[in-house]
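The complex appears here without one of its protein chains, the remainder shown in place.
For clarity, chains are labelled A, B and C in written order, and residue numbers in each chain start from 1.
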Amino acid sequence: MTCVVRVQEADFDLGAEIRALRLGNPRIGAVASFIGCVRDMNEGDSVGLMYLEHYPGMTERELEKICAEASGRWDIFDALVIHRVGELKPLDQIVCVVVTSAHRGESFSACEFIMDYLKTRAPFWKRESTPQGERWVDARAKDDAAAERWKQ
Amino acid sequence: MTCVVRVQEADFDLGAEIRALRLGNPRIGAVASFIGCVRDMNEGDSVGLMYLEHYPGMTERELEKICAEASGRWDIFDALVIHRVGELKPLDQIVCVVVTSAHRGESFSACEFIMDYLKTRAPFWKRESTPQGERWVDARAKDDAAAERWKQ
Amino acid sequence: MTIQLVFLARLRERFGVSRENFELPAQTPTHTNTVATLLAALREQGGVFAEELAEGRAFRVAVNQDVVQLDHPVNAGDEVAIFPPVTGG
Partner (left out) sequence: MTIQLVFLARLRERFGVSRENFELPAQTPTHTNTVATLLAALREQGGVFAEELAEGRAFRVAVNQDVVQLDHPVNAGDEVAIFPPVTGG
């Protein structure tokens, strides 16, 4: 299992990342992926710029732990996580997760598992600029519930 | 909800398809996608060329029904299905499904649902060329089980 | 009455035909054509038809492009497709 984690300010190209993973591994039959992006509305307010802070060092370690957990649970070839930090604006990409496997069930489950854990364990924080000023985004109980269900 | 279904011989570019869907809908916060591709091994035999046959007319109708069912179950913006037919070789892409939504849970579930139903209901048939000659791929009980679980 | 048969994939190859018109006895007050009566008529042709369409073999039937059960009616002009379980994606 190959695990690649990147925390960066730069944007990413999902198509190119998937092509790179698939290149040279003809055993891959399934590629599940996810992109999270900035919406122009959150909690009913229009959002302009957004700033993403993280905890350098711990972030990468947590993401690697999350990927390792996924590979312990499902038979997968690759797990790739790219998470952006710094200033972002509506329509920007924030995060992508790509998982490859022989059959689709494993890649779907591992991809969603990684996203659910990332949302609750990886040390990233969003600050939004709204017409009412700047505000730190609150953690959502829904995300905790999404991560919790994998503990069954 | 927008549903787009394409059955074609030509290859596709997942990155470009996702960019096109996201363009101009700033409410999209989540994009779940899947690519199925030709492996060079199946059931223990190495596979060379593969031929994908379908039932023109019914194929498109079934895929549109599958997407409509998904949009009835989950709050999603777009469902895109591209399925290739004709001659394919190892490493070629066969199918992609992309689902967009405001939050990630809906797009993940709808994307996996569409793939599970596609595998059991859409009229496509694979014929593989192996060193032992040509053979039609048998339907897998595992796929029926995957589709069945959504009926709970 | 005439219907249009469509065979696909392995069954198309086995039967050596992909699309053909087929004559079924006309419906009467006491005789309704269904997928079951059509299959019986096809099996009567013997050979690969009797073999591949035998009860217990895995195949599906679609009438006018909807997969249906054995008791589904078959009317003049219908397109009836017979094919193996699907293996796409």
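Quick note on the criterion: contacts are C-beta pairs under 8 Å (C-beta built on N, C-alpha and C of every residue); 3 or more make two chains touch, one makes a residue touch a chain.
Bear in mind that the values here come from a model prediction, so they are computed numbers and not experimental data.
The chain not shown here is in contact, across the full complex, with A. From the options A:C3, A:L21, A:L52 or A:V99, the residue with contact to the unseen chain in the full assembly is A:L52. Taking the complete complex into account, A:I94 is the one of A:L21, A:C67 or A:I94 that touches the chain left out. Touch with the chain that is not drawn comes from one residue among A:R39, A:H83 or A:R104, which is A:H83.
The omitted chain makes contact with chain A at the following residues, 36, 52-55, 57-58, 61, 83, 94-95, 115, 118-127, 136-140.
One rule holds in what follows: only the chains that are shown with their structure count from here on.
Separation of chain B from chain C in touch steps, taking the shortest path, is 1. Comparing mean CA positions across the assembly, the chain most remote from chain C is A. Compare each chain's C-alpha centroid with the centroid of every protein C-alpha atom shown, and the nearest one belongs to B. Rounded to whole angstrom units, the spacing between the C-alpha centres of chain A and chain C is 49.
Contacts with at least two other chains are made by residues 36, 115 of chain B. Across the assembly, chain C contributes residues 89 that each touch 2 or more other chains.
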